[in-house]
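A quick write-up on the structure given underneath.
All protein chains but one are shown in place.
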Amino acid sequence: MIPDLGKYADTVLSAYAVSILLLIGLVVFSLLRGRKVRTQMEQVEQRVTRNG
Amino acid sequence: MTIAAKANSVWEYANPKKFLATSERVLPFFWVTSALCVGIGLIWGFFFTPDDYKQGSTVKIIYLHVPSALMAINCWLMMLATSLIWLIRRHHVSALAARAAAPVGIVMTLIALATGAIWGQPMWGTWWAWDPRLTSFLILFLFYLGYVALWQAIDDPDTAADLTSILCLVGSVFAILSRYAVNFWNQGLHQGASVMRAGAITGTDTEEKVSNVFFYPLLFCIIGFVLLFIALVLYRTGTEIRARRMRALLARERVGG
Partner (left out) sequence: MIALLLRDLKLAIRAGGGFGLGLAFFLIVTILVPFSVGPQSALLATIAPGVLWLGALLACLLSLDRLLALDWEDGSLDLLATAPLPLEGVVSIKALAHWITTGLPLVLAAPVLGVLLSLPGQGYVWLVISLLLGTPALSVIGTFGAALTVGLKRGGLLLSLLVLPLYVPTLIYGAEVARRGAIGMEVETPLLMLAGITAATVALLPFASAAVLRVNLR
């Protein structure tokens, strides 16, 4: 399935691995933080509207 | 009249609520198209392009290296623009967008540096050379780090936005100065141009040098990275807006209760 990369297989694969890991990490981290902040904000908002 | 109306319509998105509503509506589109474009570009580039006669299969790294390097620079330009808008028109969304974009820029710079190093190892026989382009990117990376560190160090969001915006402006001027200084400095050290030529892969001559076989997947990747950047920045700006609103609510609660 993986094409013949010749003697540079390690190079190409490691470059792809590093980049894709970094990209996925960035997206996952952004989504997790976004979700956390959103639920927190909604909780605070509810509390404030109930009290105020 | 129409221009004024149009201008007004752009500034409407400076309203956080409006921004959140609109970004929520368009975000799925950007997520899907960016995933599609990056996916198509990378799969096409990785599986279905031939090896370069000189560089062998390492040429496939170009599909990650060039788009990330482009986005690393464009991200700084976007931060510069949003910082200016914040300083002139005081729209919170603008400052928060700059804040949201900076970590994306850091990751893009890291990808460009990492893929460059991995690519450089077999091609030039070294992971790192003090080539002007590489050095400029390292300096850009330092600027990003300082910018993010300043955001995190200051508690008051408006003060932080002001200070980081000015830092972004001053930093941009010095980044350009550094670019020229580095160019000068390296020519001063090495008379030869063997590394310079290799560094030119990332330059404008890409399109001339790279034949169509490599260019179309690369184009997909570049468009995909641009869309991914937009999606990430929109999403992260939304997060920052919510975080800011939460802080404001909490502060009000403390004062009131």
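A and B label the chains in the order they appear, each numbered from 1.
Methods note: a contact is a pair of C-beta atoms (placed from the backbone, for glycine too) under 8 Å apart; a residue touches a chain by one contact, two chains touch by 3 or more.
All figures in this text were calculated on a predicted structure; none of them were measured in a lab.
Asks: List the shown chains that the missing chain touches in the full complex.
Replies: Per the contact definition above, the missing chain touches B.
Asks: Please pick, from B:14, B:73 or B:139, the residue that touches the omitted chain in the full complex.
Replies: Considering all chains, including the one not shown, the answer is B:139.
Asks: Looking at the whole complex, which of B:150, B:213, B:226 or B:250 touches the chain that is not displayed?
Replies: B:150
Asks: Return the single residue from B:26, B:77, B:177 or B:251 that touches the missing chain.
Replies: Going through B:26, B:77, B:177 or B:251 one by one, B:177 is the residue touching the chain not shown.
Asks: For subunit B, which residues reach the chain that was dropped from this view?
Replies: 139, 142-143, 145-146, 149-150, 153-154, 159, 162-163, 166-167, 169-171, 174-175, 177-178, 180-182, 184-185, 188
Keep this in mind: only the chains that are shown with their structure count from here on.
Asks: Determine the centre-to-centre distance between subunit A and subunit B, using the mean Cα coordinates as centres, and give it in whole Å.
Replies: 16
Asks: Please give the residue numbers of subunit B that touch subunit A in the complex, ascending.
Replies: By the definition above, subunit B touches subunit A via 42, 46-47, 51, 56-58, 60-61, 64-65, 68, 103-104, 107, 110-111, 114-115, 118-119, 121-122, 228, 232, 235-236, 238-239, 242-243, 245-246, 249-250, 252-253, 256-257.
Asks: Which of the residues in subunit A come into contact with subunit B in the complex?
Replies: Residues 3-9, 11-12, 14-16, 18-19, 22-23, 25-27, 30-31, 33-34, 37-38, 40-41, 44-45, 47-48, 51-52.
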